[in-house]
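The complex is shown incomplete by one protein chain, all other protein chains being positioned as in the whole.
Letters A, B and C name the chains as they come in the text, with residue numbers starting at 1 for each one.
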Amino acid sequence: MKKVYKDAKSALEGVVKDGMMVMAGGFGLCGMPETLIKALRDSGVKNLTCVSNNAGIDGAGLGLLLETRQIKKMIASYVGENKLFAQQYLAGELEIEFNPQGTMSERIRAGGAGIAAFYTKTGAGTEIAKGKEERVFNGERFIMETGLVADLSLVHAWKGDTEGNLVYRKTARNFNPMMATAGRVTIAEVEHLVQPGELDGDMIHTPGVYVQRIIHTTAEKRIEVRTTRKRQAA
Amino acid sequence: MKKVYKDAKSALEGVVKDGMMVMAGGFGLCGMPETLIKALRDSGVKNLTCVSNNAGIDGAGLGLLLETRQIKKMIASYVGENKLFAQQYLAGELEIEFNPQGTMSERIRAGGAGIAAFYTKTGAGTEIAKGKEERVFNGERFIMETGLVADLSLVHAWKGDTEGNLVYRKTARNFNPMMATAGRVTIAEVEHLVQPGELDGDMIHTPGVYVQRIIHTTAEKRIEVRTTRKRQAA
Amino acid sequence: MPWTRDQMAERAAKELRDGFYVNLGIGIPTLVSNYIPDGMSVQLQSENGMLGFGPFPYEGDEDPDLINAGKQTVTELKTTSYFSSADSFAMIRGGHIDMAFLGAMQVAQNGDLANWMIPGKMVKGMGGAMDLVAGVKKVCVIMEHVAKSKDGKEEAKLLQKCSLPLTGANVVDMVITDLGVFNIDKKGSGGMTLIELAPGVTLDEIKSKTEASFKVDAKVKQAA
Partner (left out) sequence: MPWTRDQMAERAAKELRDGFYVNLGIGIPTLVSNYIPDGMSVQLQSENGMLGFGPFPYEGDEDPDLINAGKQTVTELKTTSYFSSADSFAMIRGGHIDMAFLGAMQVAQNGDLANWMIPGKMVKGMGGAMDLVAGVKKVCVIMEHVAKSKDGKEEAKLLQKCSLPLTGANVVDMVITDLGVFNIDKKGSGGMTLIELAPGVTLDEIKSKTEASFKVDAKVKQAA
């Protein structure tokens, strides 16, 4: 069972279809599967529903798929950094479904975990609750949210072995582990592709069962908001 | 904010109350917080509801609390290895609520995660579903299960730092991480108590926010079913 | 001649495919791991939180932190990963395990399964069985075709309807017994079909020992 593909293009072959739902990891540009997203753009696939916390920025991440109008609908929690998004949305060319970030991450986890729906306090009594079931548990208001499963999940990890076991690094972990579980097909791009045995079994974030295809990526990681302090003079 | 206590007895002071619900990690004796359970027995607390995958064995784990009749009710998935349990149950001295193992672990996770209830396929159409809401999603039957929160959770970890960050070892992880999140108070016993900075932040299984008290344990780890194969002659 | 326990396990192993992730119950299902074809990659999942485990350890190498769901000491492989019980059952319930082999007291022709309790007897609990049968993609039961009581009386285990409390409703895809192999269309209306007979076992014999209604696959008819 070979999971390793030579590049992003070949890893996407046979799994890309117009109108499909695609999850993409990342919080802003941090931990985003940039190499796979570029290949998805180049595949020419259309009418995608994309599930991702943000919509990338102009010229990077899912912003690339907005330029080419390959996205029909976004499910996201925050899309503030993207002018193209605003334009297409205001022109009625793009649908958006906002999910509170915790609800979105839990919906993805639920989808991967065989949980059809769950009750959360988040959003009870707000517009988000409209059309959703409300229910009181222990005197508090909860609303029902459903699990999300995607046709394809694209994730970015720090290290991965040829079995598909993945390890993430620092805050680049974010949405990647849940999305890996919620894709009917999950493709991982990893910065370091290693042999089985090189990762400690206690320290694997995503077991290989969740990853069907894996590629090595050498793409540069970009910083979205560079904030620093000055070094003190010695 | 000092989380480190000198022993199990002092760690239990002020948090033990008759009639409370206690979660205890472990799968059989593997990863079971033996030192804390002994101290709980010695505290003399009564009428406990215990949530644990098993009920220990005769003379170890929660079996200790059965000997002293400190348990009123067990929530568990499998209690096969315990004669005392069977006796007390058949004599009507002990209540038992069986939960499918996956439902039990998910109820504990939900309790810790602020999820009031969730829908699972597990047990739909069986006796477990009686009195529970059934609901169809995508043509399949699901039943509603509720989140579980305990007054006190006792967990066992391999390493822990003074901030309460925990790392588990191999299959001794089992129920410990979820229980750590679902206790109003969580006490951890660790085989290696280390200083902050000695654990890699990417490799912490239970963040310190979930652990209120921590002790060092030196108790021997027992094997419940020793199975081996013979070494080949050289 | 009916199949032995090992032959049943060997027959079950033919259902494995390269790349499968598989959960094995206790008893005969455990033996299936002895018949994984060379060169085929099959990872075994243990619901207490381990994916990819190896054989029993050599004497003296037992690790109290390294056990399978039967609480037996096992070994790890290069591919092994560990996770919590919640994550383990998320994997099971979410449909990520390709196949589960397990034992049964009764199976009904609609795929209902009973294997966790006998009313009136001490109940030990269902452990992870209900989650496994509800969540795993393909559920294969391996069991003796009939139950033999102490006085030698035989009772059918493949039934029209289970009389014991269910472990799962409409969950079994395949049943391998010492006499033959059945497919069950658990979600549809296709019912149960005999697809294979153990060598020397006749259609009449298996019919006489089966209370459930079942069709007979063309291939079996030809051979019979």
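The rule is short, and it goes like this: a contact is a pair of C-beta atoms (placed from the backbone, for glycine too) under 8 Å apart; a residue touches a chain by one contact, two chains touch by 3 or more.
Just so it is clear, the model here is predicted, and its values are computed rather than measured.
Student: Which of the displayed chains are touched by the chain that has been omitted?
Tutor: Hidden chain, whole complex, touched shown chains: A, B.
Student: In the full complex, which of A:Met178, A:Leu199 or A:Ile214 touches the chain missing from this view?
Tutor: Checking each option in A:Met178, A:Leu199 or A:Ile214, the one touching the absent chain turns out to be A:Met178.
Student: Specify the residue from the set A:Lys3, A:Arg109 or A:Lys159 that touches the hidden chain.
Tutor: Touching the chain that is not displayed is residue A:Arg109.
Student: Residues of subunit B in contact with the chain that isn't shown?
Tutor: Its contact residues with the unshown chain are 1, 109, 111-115, 161, 163, 165, 181, 195-197, 201-202, 204, 207-210.
Student: Give me the subunit A residues in contact with the hidden chain, please.
Tutor: Touch with the absent chain occurs at residues 27-31, 53, 76-81, 86, 89-90, 96, 98, 100-103, 105-106, 108-109, 120-128, 141, 158, 168-178, 205, 221-231.
In this section, only the chains that are shown with their structure count from here on.
Student: Any chains in contact with both subunit B and subunit C?
Tutor: A
Student: Report the chain whose CA-based centre is farthest from the CA-based centre of subunit B.
Tutor: When every chain centre is compared against subunit B, the largest gap points to A.
Student: Measuring from the mean C-alpha position of subunit B to the mean C-alpha position of subunit C, what distance in angstrom results?
Tutor: Roughly 29 Å, centre to centre.
Student: Averaged over CA atoms, how far is the centre of subunit A from the centre of subunit B? Could you give it in whole Å?
Tutor: The mean C-alpha positions of subunit A and subunit B differ by 32 Å.
Student: Can you list the subunit C residues in contact with two or more other chains?
Tutor: Residues 76, 82-83, 89-90, 92-93, 135 of subunit C touch two or more partner chains.
Student: Multi-chain contacts only, two chains or more: what residues does subunit A have there?
Tutor: Only 113-115, 201-202 qualify.
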